[in-house]
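Here the structure is laid out as structure tokens; the discussion comes afterwards.
Only a single protein chain was left out; the remaining protein chains are all shown in position.
Order of writing sets the chain letters: A and B. Residues in each chain are counted from 1.
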Amino acid sequence: MNGNISTLNAYDEATLRAFVLGCSAIGAGLAMIAGIGPGIGQGFAAGKGAEAVGRQPEARGTVVSTMLLGCAVAESTGIYGLVIALILLFANPLVGKINL
Amino acid sequence: MNEIDVYGIIHIFGQEIWITQTIVTTWVLMAILIIIAFLARLQLKKFSEKPSGVQNVIELVIESMDNFVISAMGEKYSYFANWFFGVFVFILISNLSGLLGFRPPTADYATTACLALSTFVLIHFMGILKQKGSYFKGYIEPIPIMLPMNIISEIATPISLSFRLFGNILGGSIIMGMVYSLPAIFRIAIPGVLHIYFDVFAGCIQTVIFVMLSMTFIKDKIGD
Partner (left out) sequence: MDANYLKGLAYVMNFDKQFIIQLCWQLFNTAVLCFILTKLLYKPVKKFLADRKEKIAKQIDGAKAQLEDAQKLKAQYEMKLSEIEKERNAILDNARSQGKQTEQQIISDAKREAETIKNRAMLDIQREQEKAKDEIKKQIIEVSSLMASRFIASSMDEATQNRLVDEVIADLGEIKWQS
């Protein structure tokens, strides 16, 4: 940052904050793209689960519980994306970086 | 929206300690659980050889927890049930507390981080206790270059555990908060259905997954 920054007034600081927050919101939105992966993965798992139940209806309980467990584990990548989005929205570490 | 309120600040050894909504909710839930446990304990005195009524429920809960731990860890390590019973019940009632209008304690990262941290400590404590030398050898397998990878994967375990639970519950409660902030016409039947999905279904499943994955990780490190 050059010398001009230090002469910024309060109006400019507010503008800068708004800019960072806006970019963070966009980043949060982009982070939620991670939700695609678990969606596909869980759909795949559910399809396979339905196939397995169709093939062996007597093993339904085991198949369903295993599938739910797998789904929940596969969901974690999506949850990571959600957490990044939440951090950007609620605990934004970037706002603190604006030192004038 | 959906923030954790700070109800008060106390100072111990000159250190500022916040009494947050999470902690107060935790105390309330703890009190409820302890009262239920106490009542169940009083029932235990009246237990008979032929189970009936409340006794059936208590026996079912304890036995299914026992079977759950034994199926995941084996008969030899069934003493982990003492810890995981408390964790299971606490996470379950925390996740379900959203139904009563509380802000679930598990929607605070401090809670899930503490649970995942305890799992992390248990994993490595049991690993060192049971595997001894081969525990440290496990980090340079299959080749020594994998050492940083192995360390990262070990650290990722509690993070993924805690974030999975936290993200699910917080996401659910944020969506619920958004639904409740809608105009009145949208608040008629929709929140009920969403509560069933986010609080009951996701809450129960995430509880089971948290405890089961914790036990699986510990069992993995124990070996044999």
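By our rule, contacts are C-beta pairs under 8 Å (C-beta built on N, C-alpha and C of every residue); 3 or more make two chains touch, one makes a residue touch a chain.
Since this is a predicted model, take the numbers as computed values, not measurements.
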{"item": "Candidates A:A28, A:A45, A:C71 or A:L86 - the one touching the absent chain", "value": "A:L86"}
{"item": "Residues from chain B at the interface with the omitted partner, ascending", "value": "2-9, 15-18, 20, 22-23, 26-27, 30, 33-34, 37-38, 40-41, 44, 47, 49, 58-59, 62-63, 65-66, 81-83, 85-87, 89-90, 105, 108-111, 113-115, 117-118, 170"}
{"item": "Hidden partner chain, residues of chain A it touches", "value": "86-87, 89-91, 93"}
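We take it that only the chains that are shown with their structure count from here on.
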{"item": "Approximate Å spacing (C-alpha centroids) for the pair chain A, chain B", "value": "22"}
{"item": "Chain B - residues contacting chain A, complex", "value": "3, 160, 163-164, 166-168, 170-171, 174, 205-206, 208-209, 212-213"}
{"item": "Chain B-touching residues of chain A, taken from the complex the two chains share", "value": "68-69, 72-73, 75-76, 79-80, 82-83, 86, 90"}
